[in-house]
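Every protein chain but one is kept in place in this view of the complex.
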Amino acid sequence: MYDVDEIRREFPILDRRIGDKRLVYLDNAATSQKPRRVLDALTKYYERHNANIHRGVHRLAEEATAAYEESRAKVARFLGAPGTTGLVFTRGTTESINLVAYAWGRKNLREGDEVLLTEVEHHSNLVPWQLAAQATGARLRFVPIREDGTLDMEEAGRLIGPKTKLVGCIHASNVLATINPVVKLARMAREAGALMLVDGAQSAPHLPVDVEALGCDFFACSGHKMLGPTGVGVLWGRPEILEEMDPFLGGGEMIREVRLDHSTYNDLPYKFEAGTMNIAQAVGLGAAVDYLGELGMENVREHERRLGEYAYGRLSELEGIEIYGPKEERTGLVSFSLPDVHPHDLSQLLDEEGIAIRSGHHCAQPLMRRLGVPATARASFYLYNVEEEVDRLVEALARAREFFRPYAI
Amino acid sequence: MYDVDEIRREFPILDRRIGDKRLVYLDNAATSQKPRRVLDALTKYYERHNANIHRGVHRLAEEATAAYEESRAKVARFLGAPGTTGLVFTRGTTESINLVAYAWGRKNLREGDEVLLTEVEHHSNLVPWQLAAQATGARLRFVPIREDGTLDMEEAGRLIGPKTKLVGCIHASNVLATINPVVKLARMAREAGALMLVDGAQSAPHLPVDVEALGCDFFACSGHKMLGPTGVGVLWGRPEILEEMDPFLGGGEMIREVRLDHSTYNDLPYKFEAGTMNIAQAVGLGAAVDYLGELGMENVREHERRLGEYAYGRLSELEGIEIYGPKEERTGLVSFSLPDVHPHDLSQLLDEEGIAIRSGHHCAQPLMRRLGVPATARASFYLYNVEEEVDRLVEALARAREFFRPYAI
Amino acid sequence: MSMMRELYTQVILDHYQRPRNRGKLEDAELEEHLLNPLCGDEVTVCATFDGDKVADVKFSGRGCSISQASASMMTERLVGKSREEARAQIEGFKAMMIGEREFPETDDLAALKGVIRYPSRIKCATLAWTAFQRGLGIR
Partner (left out) sequence: MSMMRELYTQVILDHYQRPRNRGKLEDAELEEHLLNPLCGDEVTVCATFDGDKVADVKFSGRGCSISQASASMMTERLVGKSREEARAQIEGFKAMMIGEREFPETDDLAALKGVIRYPSRIKCATLAWTAFQRGLGIR
């Protein structure tokens, strides 16, 4: 049974007050809150086991190494990876994608090659490819969206061709709440001989994910968006592909033999883990995916789907509101604009009532341009949010609008 | 007054027992332990303020941003940086140096150029330059060491010339306990028109550091070695130089304006902080440098100098021991070999007595080769270690040797 | 919403509703576009000069009430100023916005005082001013 009250008790910050109001945290797409057990895992790690890993023969080093590697196994299982060999810890989605853009992209892209992305990408899955394109002469192309925010798959079919070397796609959009057909894209990519990278920053926290079933070659996500600590993320890659890639960061741990003039590199996944890693954070992420596994990602998805639907309905009551993305098959977030009130002013007024939403371009400026707005407001839900919070949001929006309406331009 | 008993009470892990023995943690050069106040800062951050930074208008985002930026200011002050503009958070020393090797190195190095390092470098300040050299055709050269482990500065003088574009040097050696003359090297580099990078992973935790006084252009260090959390480090760079560098990781936050085909980048230091940063870890590092500042780095240095001297003396009593590095002007660590016992076996036997030391190549394989050994044992001290712990170490070493002597080859 | 009244003062809402000097200038001698990377707001300021004196200033772009009101107030203040005076005026304002200088009680600008409590909004309030500063060649 999915007991949201019990779940809420796990999150100390949900008792926080803003002024005299109880916090309503609806900025989960930016970062999630952390359950007590994740904080406890961090504290326990530091108070009992902290040591540098892999190279030490003493007890703490053994324990820290075991904890770190266990986390790797847990995260691999959580993502449906067939083993731990392809599971690399990074700082987050952004570093994961940059790793691919450097270590795979710089080595394999040439003038005339194409990388196919979409108009919906987060800057994290766009800027690294712009830099790789500048360095190699490859060209970026983009799958457009249709009016409802879903990908134009016919156009995708036309765009994928023999020049395509990699297709990169956001799995769940952090703005439109769409879930993109990455399985289909991966199939099309494979048929064209291209690799498929999935930006799972907004899917891994909210949907059951199975990288094998997705059929992708790379999958990136961030710990901090899925109940884990800041400072840790994941790149999963097919071992055969990772094996052939150049190293990315050089340093300790990723090497086998170092001479002054050249070096050879360690086995996977260590080849991509240079220097002292974010050990405690990886351990914390292990505790987070344990918890998500206990709750069941199907249940998390169902809870958020319902809440998102409820929010979509309640927000639609507001006269003149514009909600972005499709009506159906949405994740648990809603981006919107209200006439008369700039999103910044909106979130500020909401903040006074203890309600945290985000306003801005959500690191998706090209998508904002496509939608024809400089910014939107966004309420994003997670497994601990409840309908009463949606109600407080809607009421506060109505009041904010009353406040601003007299001054509307 | 430097009260080491009081200090020890701040570190929960020092009460840890290994079997029935109290832990003696002498692996501080690998990573340091964490005082309660750093753990508390992490917990407080997550329980009260956790949010994504810079882009949010709500209260938690304001608080988290303020905490993160305050930490930046604290760390800048701790390192003697003239402001926060050049202070970039990274995962650690390794990422910091790679950042320079990619964003400065790939842009500025050409065939015929030289990067001058030393024979003492940690893999972190060697492998990134090997990769940059491979990519650009630049050549690496190395300042040799003299018999006592100090740099041969005359040879350095001959090696620095018009071809030299960057000089990189480990500030304090993690193997030899030397403190290298980086001020002098920086001056020589400047005169030759080269930049100076200092690997401060082993100096920032142990010595008063002032990047202005050092006269360097880049300074890198790791939070986890200086009482801070894992997963955070620092690159300080002269703003004028950072300004001219290419971006490194692409993604959110480091951009100004993103279009599908190109982007412009944010101001310093944000230009080099792509994606969601290690926010909590940066906050934790802020608490760590607060504590170091309270204790006084002069006092920390003095405590460790004495302890290192005491350890050097006591260890010298062991017949046939070889201690690496010079006799004088050492930091608080001692690398050594005992005849008849392989360092691995040594640390294993010591572990049974609760004593954590490190054995291996210490991520300095070229230096090991120079010393003519595959590995050494290393005991490294920090501000909470005491003479009794040195005594326990020396006694355990004597016993380990008794154990192995009959089987010596 | 009493805190809100401190931030969204009557003066701000008035400038937001009826921005002064909104638009573009033909033959602008100074023209500078600036984007707030954190939220996507943007502003373009332009100015004509009469010798060393600012003859006319206009601003355009889109943004929140704070950024629009602040831009509007800025244009009122810069007309008739020499480059040097404009520069000083802008620096003074930016110093107020980071709490390094007092807001003059009698000046309309004091309406922006409430923004200081919201660091993420300070960039909104200073956006047009920074654009003008850059237009004057100061980085």
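We just call them A, B and C in the order they show up, numbering each chain from 1.
Please note the rule applied: contacts are C-beta pairs under 8 Å (C-beta built on N, C-alpha and C of every residue); 3 or more make two chains touch, one makes a residue touch a chain.
Since the structure is predicted, the reported quantities are computational estimates derived from the model, not experimental observations.
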Not-displayed chain touches, in the whole complex, chains A, B
By the document's definition of touch, the residue of A:Lys107, A:Arg187 or A:Arg256 touching the omitted chain is A:Arg256
Considering the complete complex, of B:Arg48, B:Arg141, B:Arg370 or B:Arg399, the missing chain is touched by B:Arg399
Among the options B:His224, B:His361, B:Arg378 or B:Arg401, the absent chain makes contact with B:His361
Checked against the full complex, the residue among A:Thr31, A:Asn50 or A:Thr65 that touches the missing chain is A:Thr65
Absent-chain interface residues of subunit B come out as 19, 342-345, 348-349, 352, 359-361, 365, 368, 374-375, 399, 403-404, 406-409
Touch rule applied to subunit A and the missing chain gives residues 54-57, 61-62, 65-66, 255-257, 266
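Convention: only the chains that are shown with their structure count from here on.
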Taking each chain's centre as the mean of its CA atoms, subunit B sits from subunit C at a distance in Å of 45
Here the gap between subunit A and subunit B, centre to centre from mean Cα coordinates and rounded to Å, is 31
In subunit A, the residues touching two or more other chains are 344, 348, 359-360, 365
Among subunit C residues, those touching two or more other chains are 38-39, 118, 121
